[in-house]
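I'd like to ask some things about the structure below.
The complex appears here minus one protein chain, its other protein chains still in place.
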Amino acid sequence: MNDRKFKMGLIGGGGKGFIGRVHVTAATLDREAELVAGAFSSDPNKALSYAVDFGVQSERAYATYEKLLQQEQLLSNSEKVDFVSIATPNHTHAKIAVAALRSGFHVICDKPMTTNLEDAKSLVEVVAETNKVFALTHNYSGYPMVRQAREMIRNGDLGELIAVRVSYKQGWMHGMDTEVIPERGAWKSDPMLNGRAGSLGDVGTHAFHLLRFVTGLIPLSLTCKMSSYSKHHNLDDYGQAIIQTTVGATGSVLWSQVSHGRLNDLTLQVDGTKGALEWHQEDPNRLSYGRFGKPTMTYERHPGAGYTTDSARMACRLPPGHPEAFYEAFANIYRDAYVQMRESDQWSNKSVDRDENLCPTVEDGLEGVMFTHLCLESDSEESSWVPWNL
Amino acid sequence: MNDRKFKMGLIGGGGKGFIGRVHVTAATLDREAELVAGAFSSDPNKALSYAVDFGVQSERAYATYEKLLQQEQLLSNSEKVDFVSIATPNHTHAKIAVAALRSGFHVICDKPMTTNLEDAKSLVEVVAETNKVFALTHNYSGYPMVRQAREMIRNGDLGELIAVRVSYKQGWMHGMDTEVIPERGAWKSDPMLNGRAGSLGDVGTHAFHLLRFVTGLIPLSLTCKMSSYSKHHNLDDYGQAIIQTTVGATGSVLWSQVSHGRLNDLTLQVDGTKGALEWHQEDPNRLSYGRFGKPTMTYERHPGAGYTTDSARMACRLPPGHPEAFYEAFANIYRDAYVQMRESDQWSNKSVDRDENLCPTVEDGLEGVMFTHLCLESDSEESSWVPWNL
Amino acid sequence: MNDRKFKMGLIGGGGKGFIGRVHVTAATLDREAELVAGAFSSDPNKALSYAVDFGVQSERAYATYEKLLQQEQLLSNSEKVDFVSIATPNHTHAKIAVAALRSGFHVICDKPMTTNLEDAKSLVEVVAETNKVFALTHNYSGYPMVRQAREMIRNGDLGELIAVRVSYKQGWMHGMDTEVIPERGAWKSDPMLNGRAGSLGDVGTHAFHLLRFVTGLIPLSLTCKMSSYSKHHNLDDYGQAIIQTTVGATGSVLWSQVSHGRLNDLTLQVDGTKGALEWHQEDPNRLSYGRFGKPTMTYERHPGAGYTTDSARMACRLPPGHPEAFYEAFANIYRDAYVQMRESDQWSNKSVDRDENLCPTVEDGLEGVMFTHLCLESDSEESSWVPWNL
Partner (left out) sequence: MNDRKFKMGLIGGGGKGFIGRVHVTAATLDREAELVAGAFSSDPNKALSYAVDFGVQSERAYATYEKLLQQEQLLSNSEKVDFVSIATPNHTHAKIAVAALRSGFHVICDKPMTTNLEDAKSLVEVVAETNKVFALTHNYSGYPMVRQAREMIRNGDLGELIAVRVSYKQGWMHGMDTEVIPERGAWKSDPMLNGRAGSLGDVGTHAFHLLRFVTGLIPLSLTCKMSSYSKHHNLDDYGQAIIQTTVGATGSVLWSQVSHGRLNDLTLQVDGTKGALEWHQEDPNRLSYGRFGKPTMTYERHPGAGYTTDSARMACRLPPGHPEAFYEAFANIYRDAYVQMRESDQWSNKSVDRDENLCPTVEDGLEGVMFTHLCLESDSEESSWVPWNL
């Protein structure tokens, strides 16, 4: 453990939602950081009043994110925040991230990164220009067994890839009262605030990132069909995309927020010429590895087993059978970002191998926005195939 | 139990394959029928020599199916076969079925019913004309919990349907030696004998029938994308279709015979506005019923439980917890066919409510062939949407 | 398949119970036998009237088992029954079996074999004396994956055995109306008819046989604690025994018929110095094999996999993923008995290796009765350790 702890500022995340607290718990799980400042809401009064929920001293609670960035810059290096975490509605990610980066802060940003391609592309440029760390919380890629899957595929344990299927199913829209504006997340139903992608942006982008992260497959073109079944709003709440990849493997992404009985059912299946993998987010400590004519093997999250890959081992905190879960995976994104921050801020003279750093980047964010963009485009054109163009 | 047992003739089904024996075991499971005659191969010598494997007396073993139909017609009513079961390669189903029906025999036929639309439509006409019973062995619809699912949906337990996903995944193609012609099933790789649909015809049609049987949803149009990953042949071995239905619900059908670790993984998921169901063929005695905010319930195959529907109860032979499986489901198709045969042959004066008889019909067969036809058409036209036209 | 089919007589098994029909279905599943005669109830009128349910001709339906044995003996060899299956209340097994054996018939008998040790020992002698085949339907030993477990242990895949735990849990007693005598199985609550062992005899003996069959461990002594929780009767409905074995391994047997939510939950766990196994009767086609530091492997019932043992392969009828279940396992007991009968009756000149024949014998029956006897003895003496004395 390092002497020095990172100082965290949180933008958004106050009130009834849970994601702000998740950011703080994940960021501080390994005691590598502490929350010292925040602008916890877009409503200036709430922004201040929520500070007490987070144990942030009133002098470091700000009415707006602009004030936070402005004031924190004026503090000494040992006092001011090292990074800000952005947990605001989707349409504000881009402008806040740009402002924070330009103010000299590293950024940890919720997904989807932006609500349109232009913002995403600009953000890529600003990250390059400012040379600050930018991490996107595609937290499911933080699970040890997801990283195990990725490394097994890179090691050739599956042979050449044939197909990958990722589905992300929830059912909470059936719990919405269509007469009442929800206390939290109301912006998710407003295309101006949320973007034109409904469940596609909310969960579909996670599924797509998981596909990309684990398989490394590069899209060539895709077709998409979406629907809106809930009375709750007019955005998509069910959809699927088929992806043609550059090497011929087929990708399938399916998302739903109208599936009764599904809580947070993110499922991954990968088929290769030599073997196949399956993983379920709600049973995250196991990974199933099947091969023709051989018994299917259940790989456990296991820091000490011979079959465990390096990246999976690095992502573990506990012995096998002592389950790890959502917080730990989320914290792994932060931990990876801290490695980059240490190098960037010269706390550590260990150079980070970007190829080996598993932390989702601004480029991953751009890919997610491109995926969203193309899904909307294909769906609006009778599910025609649209080319990937990054 | 009735005094009189049906007399069965088997066409094809001898040798290394298992489906002939499955037909006989299923047909006789409840001791309502006995196998008395057969033409067990397209090779006349084998057709005769296989008889001993089935315990059929040599005088009722025939060198060809034509001889079987011809000779059996000459026997007395109490001696001759009541029906023939067709377990031959796909491209021969139509002509054998037509000949058998015209010879006055009921027909139980393997799926896919025919390898092209014309044959399928002719067969529909011949069935109507001869007024004999024709049943197609979409055996997975014989499982009690599949029937439970169907009845729950008809009872409104799921509300309006939103989406249905059926996938059928196997991996055996990875076990094929591409240098050697397989001892059995070689015809499955030959488009002349198998039809142009590879895995689509072999397992995709089962998945489609399950979708239709359980949900009753009627296709409006579909789009399909298929691939051929195995070196084994050039037909599809992986594919998926998205189905637009007349009521707006989305159907998804996925098939694969190149998924390592999958044996016979036929899985059904149905989402409705009030609830959702899930069923797995490899764990057939359970059906999962989920509703938002309520605990997911595991319905067991249970002839005596209050939650069991009539059609599921009728399909049970054993108390709960005493698992039933593949043979019993297959036998239920036969049992349903026997009910129709008894009425048709006036053994019973109980009239069969065709709407309530769950036995797959020649119309179901036509639908399956149409599905295959349209999938091939869409795939060959860049996955464009093609209208359902029955 | 052999030309000649065995002729079966059924004693008991008529009416509301399901076990008589199970015997017939299992006996005839492979079309190696046919039911030709029966005495289907201890009530002479019912004994005759139930014949129609089984498709047995009235001239071969007998009012009593004595008449059946007497009359069938007078028929020609090609007409008379080769064996009788006994599906009567427990206390009658011994006398019927003895009479049948002495009348020259092979016997397939329900478990528990007898309700007391004296009867069991006499029966062992009569079997030896008459030299007829005697098989006990410990049907759970017929499952392919149970046989796989047995053979793996004999092959040393588990090293030296440490412990084996078998539990058999049901919950149906909670469905009994304590005010009403049940239509079927009422005798199970009457110590005169059922024996003094309640659930111990009904399910505990199955669990014990499974332990013995799979592990081959020989008891040295045991301690037992039983209870009666149901208002339904005063016999045990919950109990457990701990078994010290000759090689030091610990055996645990637990039985219950008062566990809500359990249907027919027979579970086996075996620990050895090199590996461990787990199997569940309600998911019978899988066997889990765990080893320290290695991924747990799921062995499937699979006639063609490299890991499948000979005895498991011989017990399969269908390809993997096409589930087999209760009937097939029960039928495997019959199939094994037929092999013995063929040798005994010189239909086949293939000598049966008794050590390799997996069919439960009269000695297994005696062991089961001894287990029951000692459990009752230990429980009545404050769970003191009682020595095994066979």
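Letters A, B and C mark the chains as written, and numbering starts fresh at 1 in each.
Definition applied: a contact is a pair of C-beta atoms (placed from the backbone, for glycine too) under 8 Å apart; a residue touches a chain by one contact, two chains touch by 3 or more.
Computed from a prediction, not measured in an experiment: that's the story for all the values here.
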Hidden partner chain, touching residue among C:W172, C:Y299, C:Y327 or C:F371: C:W172
Contact residue for the chain not shown (choose from C:P44, C:G104, C:G156 or C:G261): C:G261
Residue in contact with the excluded chain [from B:G104, B:G156, B:G216 or B:G293]: B:G293
Those residues of chain A which, in the complete complex, touch the missing chain: 1-3, 5, 18, 21-22, 24-25, 28-31, 35, 52-55, 170, 262-265, 281-285, 300, 302, 317-328
Residues from chain B at the interface with the omitted partner, ascending: 289, 293-300, 302, 304-307
For chain C, the residues touching the chain missing from this view: 158, 162-163, 165, 171-172, 174-175, 223, 225, 227, 229, 238, 240, 242, 244, 248, 250, 252, 254, 256, 258-262, 269, 271-276, 278, 288-293, 296, 382-385
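Operating definition for what follows: only the chains that are shown with their structure count from here on.
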Equivalent interface positions on chain A and chain B, same or different at half: same
Chain centre separation in whole Å, for chain C relative to chain B (CA means): 35
Multi-chain contact residues (two or more partners), chain C: 300, 302
